[in-house]
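Just passing along the structure, written as structure tokens.
Apart from one protein chain that is not included, each protein chain of the complex appears where it belongs.
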Amino acid sequence: MARRSGYWIGFFLVLGALGAAPLVLPEFWRRFVTEILIWGLLAMSSDILIGYTGVVSFGHSAFFGLGMYGAAFGLLRFRPNLWLALAFGLLAAATVAAFVAYFSTRLRDIYFSICTLVFSQIFYVIIFTWTEVTGGENGLVFRQPPLSVPGWQRAFTPATLHWFVLSIVTLTYLALRQVTRSPFGMVLQAIRENESRTMAIGYDVKRYKIVAVMLSGLCAGLAGILYAVQNRFVAPNFVFFDVSGEVVIFNVLGGMGTLVGPVLGAAVFFLLREGLSRYFTEYYLIPVGMIFMLTVIFLPQGLLGFLRRQLNQ
Amino acid sequence: MLAARDVHAFYGKSHILHGVSLEVRAGEVVGLLGRNGVGKSTTLKTIMGLVRPARGAIVFDGRDVTGVATHRLARLGLAWVPEDRRIFPSLSVWENLRTGLDRAGVGHAKRADLLEKVFRYFPLLAERRYQAGRTLSGGEQQMLAIARAMMLEPKIILLDEPTEGLMPRMVGQIREIIETLRQDGVAILLVEQSVPLTLAVSARVYIMEKGVVRHEAPAPALRADDAVIRRYLGV
Partner (left out) sequence: MIQLLNGLVNGMILALVASGLTLIFGIMDVVNFAHGELYMLGAYVGTTVLAAGGSFWLALGVASVTIFCLGAAIQLVTLRPLLGRDPLATILATFGLSLVLQNYALWQYGPVARKIQEPFTGHFRIFQLEYPWYRIIIAVLSAAIMLALWLFLKRATWGIWIRATAQDRTMAAAMGIPVPLVHTAVFSLGGAMAAASGVLYGPLVGVDQTLGPGIILRAFIVVVVGGMGNLGGSVLAAVFISLLESFASLWMSPAQAVIVSFVLLIVTLLFRPTGLFVPTPK
């Protein structure tokens, strides 16, 4: 009981701090925090697969990117409406996720990873070369849709955008947390621990994995939509492998299988990038890569797992 | 020459060996009997450094070798012939033998000697020299496994259920081989299901139960009095 109330106290403290962030932080850091939340959402979505189902997606950029392009398509071809963008983005991400899930979940381990990687590259090539629709290499630029509810609308300010992102990320987190604790989530974790045994007990492992990939892809798409809305443009390099790789880094740094860990991982990554860029300029990935490897070797539970163990002692 | 002292070992979380102690003297054939699952194979694996003992020590040639890497133990003169033979399936018979033969300190003369010897003991292997390991029959694989171990010029062979699944004719052959090895001065720690075979070839016998050695006796004594055998093995 104490643990549980401790959790909620922590939850509201963090939520409060994040909510207050745009009121106290200067412009650069305000934007920084909003962006971390979006990348954190993407990382969290990937955690459903890495941390809970035990398969690594190296193709999360596809879902993220399709969310972005879906939103852009809705905004440019129809009307600049936030909810329309959301609907189009989610639809695009869901379609792609269903497609990828159908094929990739027949495979295990590294084959799954390679399959997701290859699919994301296929989508990258399509987006890169289908210039009429996607703008090709240059991507697409559009106006930011206003925050609207029927009968009321107002252009986004940095602060309202931040709160909008924060509320979506928080709601998604709570939903995913519920999912991971549900019987469905338990089956996923059983698959992670021992896939053959889970199958032997009589669970249709493939179906569970398909749903997991779709859920994960949908959340990743949501992150893509938020990113598109925040930055008012989409570009093919968000569909490229680099993004998928970073998502995996977030997970490992922060701690897989915790949902919040990957968000923490994203924050640490961007802080490291900010800090290290001063000394290493654009080569910051050299030290970051080393820190990543050290984490893999010495802190397999990630930062969050490490902190938890320290606190418990 | 080889001794296990109060060895405890785990597989994951299950405690398999609860303090096994046994000893094999140079050139001695020692039997290790017991029902299925009492830890006989695990004892051999622990001696071979494949399972790390949680407590206790393995002493070989007067030296504490607990925790020494398996490949070093093999070079020191410990050979292991596992229960399922574990022939390298895509290596030919000749290449299987070479895994033990190609090591420092084996000159041309010694190579020829060793090969001549195993081909004399196992003429069939000479015939099948270029055949892949997986194409051999069970009995041939068993012979190859023993021949391969002999390539290491071991001081002791840990022989795990050599007659399992073999035809009676083959069992006789295995028994002869054990005799021959003993005459060559190679010690053997033999794990077997066949009590008569074990009693026939061994000088001494240990009987294991639930991860510990319960009984130790010279083989002739057990041959004379089968009450002990009946009590521990139920035969």
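A and B label the chains in the order they appear, each numbered from 1.
As a convention for this text, a contact is a pair of C-beta atoms (placed from the backbone, for glycine too) under 8 Å apart; a residue touches a chain by one contact, two chains touch by 3 or more.
None of the values given here were measured: they were computed from a predicted structure.
Interchain touches from the omitted chain, evaluated on the whole complex, reach A, B. For the chain left out of this panel, the touching residue among A:V125, A:M186, A:I201 or A:L271 is A:V125.
In the complete complex, the hidden chain is touched by one of B:I58, B:A74 or B:V93, namely B:A74.
Contact with the chain not shown here comes from a single listed residue; of A:A21, A:C115 or A:V234, that residue is A:C115. The chain that is not drawn here is touched, among residues B:G34, B:P82, B:G139 or B:P162, by B:P82.
In the full complex, chain B contacts the hidden chain through residues 48, 50, 69-71, 74-75, 79-80, 82, 86, 88-91, 95, 98-100, 102-103, 148, 151-152. For chain A, the residues touching the chain absent from view are 54, 56, 103, 106-107, 109-111, 113-115, 117-119, 121-122, 125-126, 128-129, 241, 245, 248-249, 252, 280, 282-286, 288-290, 292-293, 296-297, 300.
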